[in-house]
Structure formats: C-alpha cells, structure tokens
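Can you keep this structure in mind? I'll have questions shortly.
Rather than the whole complex, this shows some of its chains in their spots.
Per-chain numbering from 1; labels A, B, C and D assigned in written order.
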Amino acid sequence: PTREADTDTLVVSTFSFATEQFMEVVAEPFEERTGIEVVLDTGNNATRLTKLRINKERPDTDVVLISDYYAAIGKEMGLFERIDPETVPNMAEIQPWAVDPEGYGPAYTFQLLGLMYRTDLVEEEPTSWGALWDPEHPGGFALPDISVSAGPLMVLATGETYGSGPTDADTGFERLAAIGPDALQFYSSSTEVSSLLERGEIAMAPSLDNFAMNAVEAGQPIGFALPEEGRLMTANTAQIVNGAPNRAGAEAFVDFLLDPQVQSEVAEVIYDKPVHPDAQVTDLMTRVSGEAAVNPTEAGYHQGDLDLIAGERSSWLDRFVEEVAR
Amino acid sequence: MRRAANLTGVELSRRGTLFALLVPGLAVLLFGFLYPVAATLAFPPDGDPATVARETGSLLTDPYLLPVIARTIRVAVVTTLICLVLGFPVAYLISRVPPRWSGKLLALAIFPLMLNTVVRTYGWLVVLGGNGLLSSLTEGLGLGPSRLLYTETAIVLGLVQLFLPLMILSCYSSLSQQDPRLEEAARGLGASPGRAFRQVVFPLALPGALVGCTLVFAGAVTAFTTPQLLGGARERILSTLLYSRVNVSLDWPAASAVALVMTVLVLVVSALSSRLSAKGSTQ
Amino acid sequence: MTPVVQLESVSRAFGRSRDAVAAVSDLDLAVPRGKFTTLLGPSGCGKTTTLRMIAGFVQPTSGRILLEGADATKTPPEKRNIGMVFQSYALFPHMTIIDNVAFGLRARGLAKTEVTARAGEALELVGLSALAGRKPGALSGGQQQRVALARAVAIRPSVLLLDEPLSNLDARLRVQMRAELRRVQRETGLTAILVTHDQDEALELSDHMVILNKGRLEQEGAPRDVFPRPASRFVADFLGYENFPVLPGHGPVAIRPEHVRLLSSGEPEDAGVTLEATVTNVTYQGSHCVVEVNANGLGDGTRLLCAHPGEAPRPGEAVRVLLPAAHLVTLGEDAEAAR
Amino acid sequence: MIRRPLLSLLTALAFLIMLGPVVILLGVAFTAGSTLTFPPEGLSLRWFAAALDYQPFISSLGTSLVVAALSTVLALALGVPATLALQRGLIPGRGVVENLFATPIIVPELVLGLALFQQLMVGLQITALATLVIGHTVLLLPYAVRVVGASLALSDPRLEEAARGLGAGPLRTFFQVTLPVMRPGIISAAILAFITSLNNVPLSLLLTGPGVSTLPVEMLNYVQSSYDPVVAAVSVLLLAASVAVALVTERLVGFNKVFGR
C-alpha cells in the first residue's frame, strides 16, 4: 500500500546490525524529541538499494543509512535528494570530508581499512600491505571478497601502494592476482573473517577496523595494523529518499544523527566512529585505530573514487572472480 | 505414475470435478509465480528482453563462466546421488522397522532440518577446517592434516547434510505405501536382499526417490548460503554468481540471464525425472 | 529319510507380549519328501502363518524349523529354495506378467534363453501365454492368481508352498490346474505344502493331510485314513460330517450325509443302524437332493441329513433311514463341540 | 533386515552427517565464551538469555511462524486436490500440468523473491506479509504435489471405490479414506514444507517491509556482522521446541501413528 505524505512516522532503512541498540540510542530519543514514530526497515546495502530502486516511483522510505559506495550508485539512479544545509544545521559542524560535495546526504560514521592479525602468530606488527606479499606467509591469510566493502577498498589500496595512485585499479588487480591463489578464503562477512582468525586458520586479513573491536575488547590475541601507505576508508552515509513521504522528519533525523551527543552515544554503544568533532571517541576506537579514529583525513585516510567503484562494479566483480579468486 | 487410465478408482472424469480440484492451485501458481517471474525475468529493473537475451548469450559463451556452469551441474549431481545412496536406505529402514521405532527414527531424521542454515554450515567449518576435527583425525591417523574447507567437496558435504532429510522423507512417503509381501515374494523366489531391493523395493519406490532427487537437485542448484560459506569465491557456482550480480554489481539483466540458465538446468532434470517416473510406473 | 521340512514345537505370537495373539502354538510337523501335504483348518487357525515361517518370512517366537534335517530357523528366505504362492498373490505391480514369472529364474542367474523358455513354459501351464506382456493391474482376479502360481512353479523349488492357490478359479479351471499341479509335482518330485479349504482339492492332491485348529495340530495322516476316521468331533465337523447322532449302544458317532441311506420300503437292510424317521425338508442340489429327517427314536429333535440321489420324498413322509456300519465313525470321549 | 551390514553402514553414515553438526551446535550454544567456538569455553546459558532478549528475533519469529503455518496449510489445501486430480483423473496433457506444479522449485528463490517484490509488492501494492505468504505458498506447492503424489500413486484405488459404494460421497471418501491413506505422504510434505518455509532466506530477503521480517533473515543479518553464539542458541531453542512437539505427539498419539498407518 502506498504511503502518502505522512508527518507522523519516519521509515528509516538501516543496517540490520545492532538494531536494538540503534533504537535505544537514536530512534527512541528522536521519537521523544519530535513525536515522530520511527519504523526501521533493515537489510544489507544491496537488498535495500534494490528495494529502493524498484520502489522508486512510490517510495515508502524516508531516510536510508547506507555505505558510501552504494550511496554513489543510488545517487546515480536518482534515488536520493540533495539536502539543503539550512535544514540540517549539524552538517556545517562535522569533519569536512563527511559533507557530500554534490550536496547529498552526509557521512555519519566511517571505517578504516587495515590488517587484522593474530598477535600470537605474527611476530611483528605489519606496517605495510607488503606483509600479504611476503613469500613466507606466516600462518596464512584471507582476502575480502569483492562483495564486502573492504573488497573494492583493497583493490584501491593495492593500486595506491604498488601503482600510480589510488585510481590504479589495474595494478591493484594485478598484484592481488599474484597472491589470490595463496589466500585461504575470500571472506564475505565479518563473522567469517573473525572465525577464521580465531580458529587460527589464518594469521591475517585485510579488514575494516570495526571488525576487530569486539575481539580487542574481549582481550583476544587480535591486533589491527594501519599500513603506512594505501590508507582507504569507507563511510556510512545518511541519505534522504527522493520523494520521501516525510521529508521534514527525514531532515530532522539526519541532523539528529549528526548531533555530537547522539554521535557519542552511538560510538559508545555501537562502535560507530563519530564525524562530529565534538563527539566523544571511545578508548577502544583509539586502541584499535589510533589517531585515525579521531581524524581520518589527517592520518592520510580517504574514501577513494566512489564513482569509479560504483561505475566499475560489474567489471570489477568479473575481474576479481576471474583473476584473483582462483 | 501413469496409471492405466481405466484402472483408476472411481473414474474421476467429470470435467467439473477435475476443474474444481485443479483450478485453485493453478490460479495461485499463475498469480504468485508464473506471471511475476516471467515478467521480472523478461523485464528486470533497468533492462528489457533484448538486454536479457544479450546477457544470456554472453554468459553461455564466456570461457570463464562455462566452468561455473559445469561446476554447478557437477556439485548438484554428486549431491543428489549421495543423498539418494544414503537417504533411500534410511527411509527403507524406517519403513520396515517395528512402528515403535519408525517414529523415533523419523523424528531423528527430521530434527536437523530445524537447524538454521548458517549455523549448520558453521558446524562444517569446525569439522572441515585446517584445524578442524577431521584434520585432527587424519593427523592422528598419521595421514597428515587435511583441509576440505573451501573445496567442492566441502560444498557437496554441506549440501548433502542440508538436503538428506528431504530425500529421506520423499522416499519414505513412497516406501511406507509398499506392500511388504512383495519383498517377501522376491526373497522367496531366490532374490538376495540386494536383488530384492534393486528389482522390487527400489523400482516400486521410484516415484518417491525421483521426487527426492528432483527436490535435492533443485535445492543444490539454487542453494546459496552453503556454497558461499563452504566454497567461497573460488568455487563459484551459478547461485553465488547470481547473488553477486544482484547484490554486488546490482546488474539485474545479467542476474536474469543467470537465473534463466539455472531454471533451464533444473527444468531439464525435473522433466527427466517425470519421464523416468512415468516409465517405471506401477500398473 | 529325513523329512524335507520339519517343525519342532514351533510357536508364533503376534503383537507385544502383553496382548499377544498366538497364531501358531507348539506345532510339530514333518513334511514328507516328494509328497503333497495339505494344511487344512478353519479361517484364522494359523495356516498362512505356518507357511510364512517355513518360507522364512516370519521367525517363530519359539521352536525350530529344520530343512533337510538342518536347523534353518534363521536362514534367510532366498537361501531356502522354497517357492510360495501368496494368498494375496503379491505380484510385482511394476513388472509385466512374463517378468514376474521370470523374476526367480533371473535371480538364479540362469541364461537368458533358459529364462525365456522356462518362464514361457510356466505361463503356458496356467494358460496365460496370451497375456505375457500385460501388467498385473490389467488382469482379472483369477488370472492374477494363476500368474502367482506360475511364478512359484517356474523356479522349480525344492519345496513349494501354496496358500489357497486356486481359490479364485472356477471349478473347471480348478480341476485342470489341480491336475497340472499334480503332474508337475510328480514329474519333478518336489515337495509341496498346500493350504486349501476345498476338500476335493485336499483329497485329490494330498498324500498327507494336516488339520489345524486354533494354531494347534488336530490330526494328520493320509486322506484315506483321515477322511473316513476323523479323530475328533472338530475334525469330523470340519471334514463335512454333518450328522452327529448319539446312538444307543454306540455313543456319539459321526456320519456324512452321502452315507446315510433312505430305504425304499422292502429294500433289504445292510449291516448298520436303521431308524424310523419323518422327512422335514428337502433341498434340491443339482446331482442329488438333501433330505432332512427327524429321527423319531433318538432323543427329541435329532436331525439327520441325507444326500439322496434318487427320487425325492415329500416333507412329512415317514421313511426308514439306514446308517451303514461301514461308515459310522465312533468319536472318542474327548469329542466335544468344535469351535 | 537390520542385520544387513551395508544398510547399517549407510544408515549410520547418513545419521552421522545429519546429526554431527547438531552436537557441535549444542557445544557452541552452551559456551561461556563470547565467540562461536568449538569446543566450548566453559558452559553457560547466557546466549540463550541474550537470544530471548533480542527483540528482532522475537518479533520475526512470530512472522515466520504465521507465514510458515499459513503457507503450509495453503500449499496443502491447493496441492492435495490437484494431486488427486493428477493421480486419479483423466486429464489431457497431464504431464504438462504435473510439471507446472513443480516449477516453483526450479526457479532460484532469489529471483522469485525479486519477482514477487517487483510485481506484487511494488506493482500491485500488496503488503509484505501477504506477499510473503503468497511466495512461500507457491514455493511449497511442489512439495505438496510431488511428495503427496508419490504416496498416492501407490495406494489402492479400490479403496475409494469401496467407500463410494458404501455411500460416501466424493468429499467424505476423500477425507475419510484417501486422505488418511495418504497420511504419511501428507505429513512428510507438511513437515518439509513447514520447515522449508521456516528456514527460507533467499525468497524472504526482499519480501520484508518496515516492521516485517522473518527469523532466518534476521538470523542471517545478525550472523553477518556479529560473531557471537546467539544464533546457535536460537537454533537450539528451535530444535528444543521441535523435540518437545515430537515428544508431546509421541505421548498423545504416538509418533508412528502420525506417520505410519
């Protein structure tokens, strides 16, 4: 059934991760403040994007929290609306990189690509992606599948490290192809890579810093290394759906999400690193990712060319499967 | 099961009755399946029949993708055969033990179905991994460590575990209707248990076994989580390819093409099984 | 000579021990080699169960079964070389008639040509060659029964078990099949055990007969001995002795209606007991009529049946009835009402 | 026959493959540690508490049960009559119709899900719940038709004649004779169908809407980002529930009575 213009409820499409906590620290306080009832629709990036695409003519969703690269695809499909900075005052406060240059929804959190490793199996903390190309391969390693955020980032990071720069995907694929056959597995979820590490099947794997936080917090022998070169990150963005039934509510929600108080609580409870400079970065975050957790661009991290990733997604999938995952 | 039409119980020939029995099912099938699937396969988001045809053509000629199709067929066929070889005897046993045992055995065969696929698959990670139980076993036997994880064998094992109960139940539904005197008659005529099994028990339960095979084959071709987790990106099969096209590249016309190929594959096997079933028909 | 089949105090119960039903109790039986043995008894007395134990389809609850003198209680059916015709036929519904008949031959690994020849022959025997290519579902009841027979005979078993193999055939065909069975049995010297409820069949076919009652052996012997000399009222009753008068000086006796004679006045009396009687009923029976009389002398209401081939008397007529001494069977003291 | 070595061997192997992971699951679910680990690091019930406390599981379980029950009943209600017509009727082009009923299993569920979402949910604006039920019903139809058909094919058609001759109309005959005779097949089909629905992910993935999701989809979502044993605990709970149902059935009617005859 079509949802007509509706100022009483707000449908937020979000990650299915930690939805309870999300309700508690974001949705419910927002409801209290605005009187708008928040309804969550959860799923992974692709599924939700597919639904938005099919639903394009009669959208029933207002806000979409989605990874930057899927956001780029969505923008291209015309699924999102530009945001008037006036309606989301917090956009003026956040770290500059988090504001979309084209005026679409801002990033509200980010994740850093690095090397998750077993501190008991890898003697010295790796300082470069080169650890993966080390012929010794102490303890074995896994690579991210192209289907998870870390996959395309890894192509760019490799290109940046060994090639002409962060857009040199050809070099990225070439170099990854060289170690593809030695990789134990191309993991497709954080659970999978955590499990491989924990069971000692591998000693290291490129991954996002969030994946390491649980293990580090639990005191497991897991470390997260940030290579000196090839520093790529991915952001989660908050987009307003084109034709959203509750546009005003959506704007209020995005602003609320960027509020330093809310960002601090989200950081504490969900481990999402804040983009608002006034928000509190947790100890765990700095233990895992150091200063980059506080200000990623200062530490040399960048998102890569999102339009390149989005535009080449089909050919990258094929190349990855044909050249790397052998 | 093509029964000589004139032997049917009370001849069910009145048009109205047949109509009333068939039409509701067909209507739901049309509305809930044929129409939407045909419409979406032909007109996927961002595509039209021409793009789908083009994608299908390139899929069938891509030298990289042909091995994927071959692997899919191999995995599904091997899985089906293993399920049959393991599942039929279990169903047979259940249908022949005293009733107070059969119920319990059947329950035991059904319980694994209640396990979530992901959790089930996780069990295999524990068993098949490089530091897993199987590896410890082979190492203990002096055979050195073994790792089956992320191989075709792992996919097959996982799928067998997933679909074995399906095969058992299908076979059981046929076997439980069989007159045990027939097997006795065969034994009395000098057939060994094996021969009686092959020539009387099995052919008579063929309808159920074939249904089981069709269900397992279809399941093995379309299953996604198990091959993804146990095979990984390296051992790609059509279903994981389809998943990537929907979920990674969001390339719906290309996904339609994969779906078409999968559909034709299962259709062929299903038709084959119907044909066999008709041929080996009772009475 | 050791009996081909021997049962040593064999019992079989069905159901769990608490509410078990004894189908066969403590049965001792020796089946003579190369002979036709018939098993008779009322419905539910354990005939089928006995055959199934001999064939090895059910295990005795207790007791032993010997084949060729060796304990075969646990031998699987296919190692016994025993052919069985099932009461319910048990034809393989997915095979044609000829394949049904050939099944046992193929199981024995015979050469193709021999299989074809012998299966064809067996089908010929039961007169069904024309239907060789049909499946059992397309056959009439009697035709199915004959296929079951052909299938069992084809393997030339050393023991052939026949569970009412002719019950669904018409009289003419039955007589013919009986003769064929007899011929096959004589020619091949096989041992056959037949369950039947047809006394003509039992008489004509059997060298030895065994009468069961409620799972127990009641009497056995050659038909020539058993028929004229039933050992108990149960057996007499079962074998068609319909008259059980208690004669003064004789005690309880049994006599068949065919042996009771109506004496035309003036006819000389044979040795036996003569009674004055009144005709109470006459039933026409094709080749003869059955005259029911009331023997006036013997306690009140003693009814006698007499199969009379000649001109029928009229009800109410007074007649003289002769019970010939040669046909009077004296029943022992243990004689009590059957069933 | 239980003495046959090959048969016993195959059966043992089959049960080993089917039940082995259950043992591992139990170990994982009762672990005191905080990750999916086998063998467990100590014993505790904390993950069960966590599972029962996780709202998305609880609410999606309700949806899943409703969808599974409704679609199983619908699939049988539509499929069994069709089976009857197919097995007992004189239908021109019977093979085609029979195969038609099997087609839902031949299309990848992911595609069926996409199709239902695009055509029914978006195109015809049918609610997520209704679309889920329609989709699952369609998916289960082949089980109903095929599994029940295989058992009906072997039953004796004379039984139906006998019933009709005794004065029972077609309906009564169906409910009192045909149906009970088919019972093993119907129950097999029902269990297969119910569980297939209850575990289905690919079809349901897209057919969720605001506030409507199924348990397996939630579990998959959960397991993709959280590496803790909650999902194992949920599985053990489901397993325990089914064991309880089986035990009660056994107590009340005898499990074999449900299947056997």
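Observations on the structure shown:
Just so we're on the same page, a contact is a pair of C-beta atoms (placed from the backbone, for glycine too) under 8 Å apart; a residue touches a chain by one contact, two chains touch by 3 or more.
Remember, predicted model here, so these are calculated numbers, not experimental data.
Across the full complex in this structure file, the chain copy numbers come to A x1, B x1, C x2, D x1.
The rule we apply is simple: only the chains that are shown with their structure count from here on.
Least step count on the touch graph, chain A to chain D: 1.
Centre-to-centre spacing of chain A and chain B amounts to 37 Å, using the average Cα coordinate of each chain.
A straight line joining the Cα centres of chain C and chain D is 54 Å long. Distance between chain B and chain D, defined via averaged C-alpha coordinates, is recorded as 15 Å.
Shared interface positions of chain C, i.e. residues touching 2 or more other chains, are not present.
Shared interface positions of chain A, defined as residues touching 2 or more other chains, are 44, 47, 50, 54, 195, 199.
Taken together, the touching pairs give a contact graph of some other shape, not a line, ring, star or complete one. All chain pairs that count as touching, in label order, are A-B, A-D, B-C, B-D. By the touch criterion stated above, chain B contacts chain A in their complex at residues 45-46, 64, 122, 125-126, 129-132, 149-150, 228-229, 232-234, 236, 244-251, 254.
Touching chain D in their complex are the following residues of chain B: 1-3, 5, 7-13, 17-18, 20-22, 24-26, 28-29, 31-37, 39-41, 44-45, 85-87, 89-90, 92-93, 96-97, 99-100, 102-104, 106-120, 122-124, 126-127, 157, 160-161, 164-166, 168-170, 172-174, 176-178, 193-194, 204, 207-208, 210-211, 214-215, 218-219, 221-222, 224-225, 239, 242-243, 246, 252, 255-256, 258-259, 262-263, 266-267, 270-271, 274, 278, 281-282. Chain A contributes residues 1-2, 11, 15-20, 23, 39-44, 47, 50-51, 54-55, 58, 60-61, 189-191, 194-195, 198-199, 214-215, 218, 220 to its touches with chain D in the complex.
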